[in-house]
Every structure is written in structure tokens, then in C-alpha cells.
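If you scroll down you'll find the structure; I have some questions about it.
Here the complex is missing one protein chain, while the rest keep their positions.
For reference, chains read A, B and C in written order, and residue numbers begin at 1 within each chain.
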Amino acid sequence: MTTPAIELKGISKAFGPVQANKNINIRVMPGTIHGIIGENGAGKSTLMSILYGFYKADSGEIFINGKKTEIPDSQHAIAAGIGMVFQHFKLVENFTVLENVVLGAEDGAMLRPSLAKARSQLKQLAEEYELNVNPDAVIEEIGVGTQQRVEILKALYRQADILILDEPTGVLTPAEADQLFRILGRLKEEGKTIILITHKLREIMEITDTVSVMRRGEMTATVNTAETSPPHLAELMVGRKVLLQVDKVPAKPGEMVLEVKNLSVTDSGGVQRVKGVSFNIRAGEILGIAGVAGNGQSELLEVLGGYEFGTGEVKINGHSIDLTGRHSNGQTRRDRGIAHVPEDRQREGLIMDFMAWENIAFGYHHDPKYQKNRVFMDNVSIRADTADKMERFDVRPPNPMLQAKSFSGGNQQKIVVAREIERNPDLLLVGQPTRGVDIGAIEFIHKQIVALRDQGKAILLISVELDEIMSLSDRIAVMFDGKIMGERLPDKTNVKELGLLMAGVAGEAV
Amino acid sequence: DLGGKFDKSFNEAAFNGAQRWAGETGGTFAEVELQSDAQREQALRRFAEAGNNPIVMAGFSFGTALEEVAADYPDTKFAIIDMVVGQPNVRSVVFNEHEGSYLVGMLAAMASTSGTVGFIGGMDIPLIRKFGCGYAQGVLAVNPDATVIANMTGTTPTAWNDPVKGSELTLAQISQGADVVYAAAGGTGVGVLQTAADNGILSIGVDSNQNYMHPGKVLTSMLKRVDNAVYEAFMAGADLETGFNVMGVGNGGVGYALDEYNASLISAEMQAAVDAAAADITSGALAVHDYTSDESCPALTF
Amino acid sequence: MEKMPKWADIFLIPVVSLVLAAIFSAIVILAIGEDPWAAVKLMVKGALGSTYAWGYTLYYATNFVFTGLAVAVAFHARMFNIGGEGQAMLGGLGVALVCLYIPWPHWSLALIGASVGAALFGAAWAAIPAFLQAKRGSHIVITTIMFNFIANALLVYLLVNVLKPVGMMEPATAKFPKLVQLPSFRDMFSTADTIMFRGAPANITFFVAVAACVVVWLLIWRTRLGYELRAFGHSESAAKYAGIKPTKIIMVSMLISGALAGMMAINNVMGEAERLVLNAVEGAGFIGIAVALMGRSHPFGVFLAALLFGFLYQGGAELALWTSIPREMIVVIQALVILFTGALDNMVRMPLERIFFSLWRKPAAKPAAAE
Partner (left out) sequence: MDLLTLLQVLDSSVRMATPLLLACLAGLFSERAGIFDIGLEGKMLVAAFLAAAMASVTGSAWIGLLAGIGASLTLAIVHGLASITFRGNQLISGVAINFFAAGITVVIAQSWFGQGGRTPQLGDGARFQSITLPFAESLSVVPLLGPIYKELISGHSILVYIAMLIVPLTWWGLYRTRFGLRLRAVGENPAAVDTAGISVVRLRYSAVLICGVLCGIAGAQLATAEPAAGFIKDMTAGRGYIALAALIFAKWRPWYALMACLLFGFLQALELRPDLITNVIGIKVQGQLLSALPYIMTVVILAGFVGKAIPPRAGGEPYVKER
């Protein structure tokens, strides 16, 4: 039996009270592609960061090619032949590709010889592995797919034999993902060992040789890919049989609630993010917007939510709303009956240092019901209201005096959803409602969204999870590069067709 | 006053007077150096409470605080220099600085070869303009065609203690042709004298005798015998005579310094001319205009 | 529980930080050849030993309450206002103008007028840096520092060229009329046979300062404006989501901050000097930073910290009078307090957190073992 390229024994790691990895054991054979799957927060990234020396394990041992190796920092990992492409790229945005590749792997104190050497090496690598990038391009000016290639080049330039990729396809279109997999195939042929973290069972089945499953910080199983199936893996991942289907009756669309015409958004850097989109939503229906992250969905949500300026025309219940001026802010949007579950609950939806009750009033602190008089807030009634909402949305623990940051992700999200849905809005904007949320909470939140629809409210749903879009939406629009590529009905389309639209391959005209 | 005890000038003179008294009588004195205007009253009260008598203040800035405090401590005697405070238990000592400045102005004009001399004042207040005005009159009395360049260091008390700026001002005056500069600027003058010496021109010190600081490079010093005033106040002790007290050329309150450090710079005829003028001032034959009398100067515009 | 208990955060950490600052201060005093213990005794006696001493301590504390509150209010909106010094100078100008040029019939009316004047001038001096921060992103720290220098130049100009009575040497305004004199503690607390607070400058403004603490507390924790301010301070992105306008919060928080700093002038200019001198603020604007940090930006904490600094300041003044330890020693102590309570907070916090962590882990582990 050959020695494993990597062997981890008894790795544990806690972040304060959170036990991210518990006694993990794993072996990866050389020249193979090894997949790791698991829910959000299962501890996959943490484990790999430990292997790469980015974090330090609390306990456990690492063996590289059979040799016990200490990896106190990334330098040691690089020396041991490990390269890693992080979920969030670690590139210096205003450096060129060449500078990023050279950084940390310079040959001497002077820069020029290093850069010259790297330039010729990059050319060689590009030919070898079909990894073409312009070495003089500045990172912030190239696409994410290219940035990822730079990350891979960085690892290869450091002569990595073991390559770790953390959710590499999350930011890629299906076509880009396919290209990545071709590259990975080439690397494997060259004898490199690859660890691939992903949520997507399809990818696991398609490219890996073996696969490990993590759940709540523990390694629950390692199997040969050939001997398993997606349902089996899903069960291993979640710990029970999964039936991710939302029960819902067909929509009964009513009055027009939201009309968007020719809406554009330009960000502070002057880049046009949303390019003249138009769509409508009626009462009692859910419009889902699918797309790879970064194609303008976030900005679309922000401009409708009132904290990004835009141009064009937006009408709610027939009234035009101001998109640029003084009256364009979250407050006026709420007055118009728009509620908004933002994409990032920790950065936008909640003040992490505020207590739950202060967060329940957040955004609605002008509500007369929360005021004693024109100046003072009625904290007592807000607390009572909060206790009530926490009870009904099953927020655990149901204590209004706890700070938001001491709730788990799922419960934080429930606080946000409770606050917004309980407003009984005419239009609900929802961004990534279940990101980082466990299955139980997902079901609960999905039910609440559908129930709101059934009360005859309009809902705009944005999610990068195609499954979520497919199961919740009454209509699906796909965004690519700031434009809506097309609209489909969920029962008349499939993942493949949507994937093509997401990659910018236009279907028939809308 | 602000500017530090060892400014080699005004404050140091006051301190020396007190030291001389202590040395001769074996008495002890409490002293405090203030860093801030707002603290004057507090310090005065604390000294009065602690039973010090008399209390001597060097500097006009104590005036307002003293008005208040003197009334509250009628049994304590106070002496203030450079300021008139109309309280029964206060002795006010003022000097005729314009007269002394006139004398050194004459010396400057006689020593200058370029016909351009400089004046660097500390804080821009009437008192310092009085120095400058007297100086300019003395210069013009000797050489009516001479140019007097006058600069003030600043308008706040920090101007008393900014030798760096003093240096820069001196350089600026040198570039305008000045070859004698008179510093009436407390601690700032240290920088003036230094830079003058560095650049080979003559300077004139103020208040204390500063001739020794750069032997052969300080033309003379305008003496203002603050030390005598302090010494006398301490000698008198609780019997200090209160009221108004003027020190001028006549009674040795102001004058110019001549010692081994500047003997080579002052020729016999220079000395004769100046002494004659001093005699005229004492006799009243020569009246030097006092800037503070009408806030104007016939010889210099500020 | 996964964090330290609240009392540890509020009391233990500042106390440990203070002890560290005190140790370093003692080292400095030792290094210049003085006896720290004697210095402490002298300070305690000079600052707390008599009603006279208390009168000074409370007078200084009053100044620091205002500037501390000023910094604290801005802190809640995550604005770092280092301009308290300049704002207090301008507040002094406001007080002087109000007292000199308006014929007040009674000191109580004058007090109200002067408060308004001080607050308006202080706020005005904070307005430009605030506006530049809100609209142009110019860093408020540097702009407020620059405004301190500019305030100084402006005040010099006005005192030297405009406000100085003819014939006076030093740059200062004329004395305010007798009618606007505020009642001092001596006037308020002395009885027929015992004179209290003789010669001490503490005055009725102290109670204005206490009232300001209460008002600021209500503002921050009870009003909608305070809610918005804190929300903005904790998370700008979330505040934007909630429709809280950053420009408004930056402006309002800085204006309130500037107004509070300016109001210090009713204590030192109107209550004590009864005229405006150049260096009336005497660094109180900067001490406000230390006071706010020590007081954890809570009005009650600010009040306590202001008392502490009042003590240090008066004690330090006594040191300067009777020993050769210069007044600047207070600045050193103040710097050490800011360093340890502000910048090196984690140095104290991390070990303490670890101690608490192991303390609560043990009891938690026991029941598990018993199973």
C-alpha cells in the first residue's frame, strides 16, 4: 500500500466556544482528487486552513507523504509542497498578476530578476496546464474566474504537489467550472494530489476519486466516489433523509405591486452593476432571481431597498419611488410597504452588539408603536413585542436581552425574518434567506415566505442556490452581467437551461 | 513670566535677585514657574494662604489676577514688575526701557557698517514696542539714514520661548542686510544671539547681561535691573513700601552692559557718546519718546 | 456564558489599566528623583484635604465632564473628536461675547445666554470637520486637530486685535460685569460662621455638568436619535440598510459633541476667570479623551473619570507648586491612562478573559464528569 500524500490524525480546533473541528482523521492518496463535502459551518474551511498553516490546530498531527510535519504557518505548508486556493481569494487587488504570483516567492532582495523569472515561468505553466492569464493585468480589473486561475498559478509557481481548493466553483458559471475541472484533470495526470471542497454533489460525482463528509465539526464518513450516490451523500451530510421540497399551492397572482423599468445602478467605483433591467411582480407571487454571485443581483436588491442609488423607474402599487434624491433611503421604502431581508445579516440586517429587542426595532424605530412621544422610544413595549416575535418564530433562546452576536446564524436569520415578515409588507425583498442556516431553519423560513405569498403579498427572492430558487419561485429570472437574460417558469425549465443563462448564453428572447 | 526661569533674560534676572537675597540673608523663598495664564490666580492664592510675605511677581500678566487676590489678602504685601496695580498692599515697579534701549540703539548704529540694524521683539505688546521704539530713536540719533528692521516673534506668550523662530527671524534680517540685531524677546533671544554669532554679525542682549553668551559677538546688553527690584522687595520683607516705583537711567534701573566680553567692541568714543546721552536723559535735556504713552512711535512703524 | 461578566468589563479592566498607568507614572516620578509616595500624599492632601482643595478638584472635574461627554457622544457614533480643545476655546469666545455685549439683568439669565452662546460656538467649530467627514471623507481626526490650531490662531487674533481693551498688555478680554458673576460654591455653601470653599473656583456650573450627564444619558439610551447614533456607530452598513442617514448622524453627533465641549467655557471663562484669556482651556479638551475612554463613554463613567482627573489635575497643580515635579506630569499620567485604557486594552483584556474562561470551564466540566 502506498503512503498517503496527506494524513491528518485527531485534529481539533475551537474558536472560543465554537468547536469547529472535533478529532478529525483523514487520509488522501497521492495522485487522486479527494472531495470534502458538508453543510455550511461544518468546519471544512477550518480543517483545510489548519493543513495550510493559516490556523493552528488545538491538537492533532499532520503527516505529509508519511512524514510527521509541523505546520505552524503557511511558509511551512508551502515548503511541504501544499498550495491552497481559498474560498475568499487572497490576492492584492491593486497589484498585477505577476506581482501577486511573485509575492513571498521572490528569489532575492531585488525585485526585477524575480519578476523576469516569474514571467517566463508563467508562460511555461500556461502552456502546460492551459492556464492563460496576462501577467501584467491588475487583479481588480480581471474577472473572478481569472483571479482563481491566478491563485492556482500562485500555488503551482511555488511547486505545490498538493493543491487544496475551497469551494472553487461558488463564483463560477457552469462553463467556467467545466474548464476548471479540465485543468484539475490535467494536474491529476501530472501526479498532483488535489483536495476539493464543494457543496455540489454533481461536482463530487463528476471529478473526485474519494469523498469525505463532514458534519458539525466531525468527519462522518469517507467513501470511494464510485461506490456512492448523491442521495447517500446528502444523507451522510445532514444526518437524516433529506426531502428538500417546499409544499405550496399554485400562485394566484393579483394586482401589480412592483413595476421596474429600465433600472440601472452604478457603484461608487463607477462600474455599472445593473444595466437597465425591467420586470414586474404581482401580489401573491414570488419572483426568483437566479445568477452567479456578483452579477448585479445584490445591487438590484440594494437599490430597491433604498440604500443604493439608481436610475430608471420603479413603481410600487402604482406610485413612483425616488431612486436618487433625499427621499431615497431605507426609511421611505419601509413607509411604502417594502420590507427587506438583506443578503448579509451580520453586516446589514443586524447590529451584532445590539440586544435582540433593539434589533427588532431596527429600521422600524420610527414606528409610532415603538415611541413614547416625539423624542423618547418606548423600550418596554419594544421588549414585549420582541418576546412575542421570538416566541412565534421559534428563536432560541427566546431572550430579548441577549446580544445578536450570541445567537447562532440560523437564529440570527430568524430574528431578521421575524422583524420583516411581521410588518405585513406589500413587497418583501429577500436576499439569500438561508445562507449558512441549517436544514430545520431553512424549512421554517421557506414556509414563512410561502405563507406571506399566500396572503397575497409580492416577493422578490434572490439566491445563489438554484435549488432554493427552483422550489420557491413562481417565476424565475436569470441575471448575468447586470442584465436579465431571460425569464422561465420553474416547472418548464431545468438546471441545465438556467445554468446556460447564468453563463450568459442567451436563450430565446423574452 | 512665561518663558522659563532660565531664559537668560527677564525671568533669570528676577530669579537672580531672589537668589542674591537668599545668599546674603540666608532666607528661603518659595517659587513657582507658571505654564499657563489660567493658573496665576491659583498660585498667588496658594502662596498667600501659605503665609509667604512679600510675594513678588515678575511680569505684567499677573496684573489681573493680582487685582483680585490682593484685595482678598490685605495683610500680605505684593510686588509686581512691569505693571501697575492700584491696590494699597501692592508695590508696582516699572522700568523706562525706552531709555535703555535708546542707549543700545546708539551703540548699534555706531557699530553697524551696513547702516541697517535689526530689532527682534518677543510677544507683540506695547511693552515690547516701547523697547523697539526707544532703540530706533537711538539708532536714528546717531545715523539718520539708518534702516531699522523690526520683527515680532509672535502675539502669544509662546513668543517668549521660541529660539528656533528667533533664529529664523535673525536669518531673515541678515538677508535684508542687518549687521546688528537687538533681541528683546526673553528666551527667544537665545536663538537670536546664537544665530547672529553663527553668521558673524553683532547682537544686543536684553534685561540680564548677556554679553558672556557669545564673547566678542554680543555688542552689549540692555540692562533692566529686575534683579535689583526683586532683591529690594525681598530685603524690605513685610515692610515693603507699596505704591508706584519707576526705574530709569537716572536711578540705575536701566542701562547698557560693558564688561570684558564686549570691551573690544565698544570704542572709547562710542562709550563717550552714549554716556553723554545718558547724562542728558538723566538731566531731562533729552527726552526719549515712550511708546506706551501714546501708542505711537516717531522713529519706527510696527 | 461565553464572555467575561459585565462587571469585569466595566470595572475590572479599567481598574487594572489604571493601576498599570499609576505604576508607570510612579516610575517616571522616581526617575526624576522624586518620591512617588510623598507625591501621592501631597496630591491627596492638595486635592481632597480641605473644602478649598475640593473646590479646585470639582472645578476641574466640571471642565472634564463637559469635554469627556463631548468625546463620548461622538464615540457612540464612532467619530473620534480630538477637537474638544478648539471647540472649548470657541465656546469661551461665545461666552465672552454674550457676557460682554449683552446687558444681563441677572446672572441666571446670563447663565442661560452664555450656555447657548458656548454651545453654539463650540458646535460651529465642530461643524466644518463634521461636514468634511460626512461629505468628503476627510479624516475627522486630522481635521479636528487642525481646527485646534486654527482656533488658537483665531483666538489670538481676536484677543490681540479686537477684544483686548486698550492699554492692556496681555491678550485677554475685559473683565465681565459683576452682574454676570456666577455663584461660587463659597457663595452657595458658606454659612454665617464657617466659610467654605474660600477662594476656590468651583461654581454652579458643576450642577449644569451633572445635568448634562443626565441629559446625555437620556439622549444616548432613551431617544430615537441616540438609538440611531449608536446603530451608526456599531455598523455603518447596517445603519444604511435601516435608512439612517450617515450625513445626518455624523453632523448631529459632532454638533452635539462640539456644543458640549464649548459649554465647558461657562465653567472656566464665566465661572472662574470672568474674562477670556488665551489658554483658558488648559488641555481639558484633550483630557476629555482620556475621561471618555476611562468612563467607557457612559455618562456615569465619564462623571467618575472626570472626578478622577479633577483630582489628578488639582493634585498635580499642588505638586508643581510645592515640589519640583512640573505640571506636565499630569499630561504624562493622562497619556498613560489613554494608552492603557484605550490602545493597550487587549493587553489587559486578553489575560483576564483567559482567566474567566478557565474559571467557567471548570464548573461546566464537572457535571459532565459526574455523568
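Simple rule for what comes next: a residue touches a chain if its C-beta (ideal position, glycine included) is under 8 Å from a C-beta of that chain, and two chains touch if they have at least 3 such contacts.
Values in this document were obtained by computation on a predicted structure and should not be read as measured data.
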Where the missing chain makes contact, among the chains that are shown: A, B, C
Contact partner of the left-out chain, one of A:Ile24, A:Leu91 or A:Leu125: A:Leu91
Which residue of B:Asp82, B:Asp162 or B:Asp179 touches the chain not shown here: B:Asp162
Touching residue (missing chain; options A:Arg112, A:His319, A:Arg374 or A:Lys496): A:Arg112
Listed residues C:Ala26, C:Leu154, C:Ala174 or C:Leu352, member touching the removed chain: C:Leu154
On chain C, residues whose C-beta touches the chain left out of the figure: 28, 31-34, 80, 82, 128-129, 132, 136-139, 141-143, 145-147, 149-150, 153-154, 156-157, 160-161, 286, 289, 293, 324-326, 328-336, 338-339, 342-347, 350
Residues belonging to chain B that touch the chain removed from view: 3-7, 11, 33, 124, 149, 151-152, 154-155, 161-165, 167-172, 175-176, 187, 190-191, 194-195, 198, 213
Residue numbers in chain A that touch the chain omitted from display: 15, 52, 54-55, 73-79, 84, 86, 90-95, 99-100, 102-106, 108-112, 114, 154
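The rule is simple: only the chains that are shown with their structure count from here on.
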Chain ID, smallest distance between chain and overall C-alpha centroids: C
Cα-centroid distance, chain A relative to chain C, in whole angstrom: 46
Intercentroid distance (Cα basis), chain C paired with chain B, Å: 39
Rounded Å distance between chain A and chain B, as computed from the means of their C-alpha atoms: 77
Interface residues, chain A side, partner chain C - complex: 16-17, 305-307, 329-334, 340, 342, 344, 347-354, 358, 361-363, 365-366, 371, 375-377, 379, 406
Sites on chain B touched by chain C in the complex: 30, 32, 35-39, 41-43, 45-46, 49, 60-61, 63-64, 72, 82-83, 124-127, 155-157, 295
Residue ranges of chain C touching chain B (in the complex, touch as defined): 52, 56, 152, 156-157, 160, 166-167, 169-172, 175, 199, 201, 268, 272-273, 275, 277-280, 282, 317-318, 320-322, 326-328
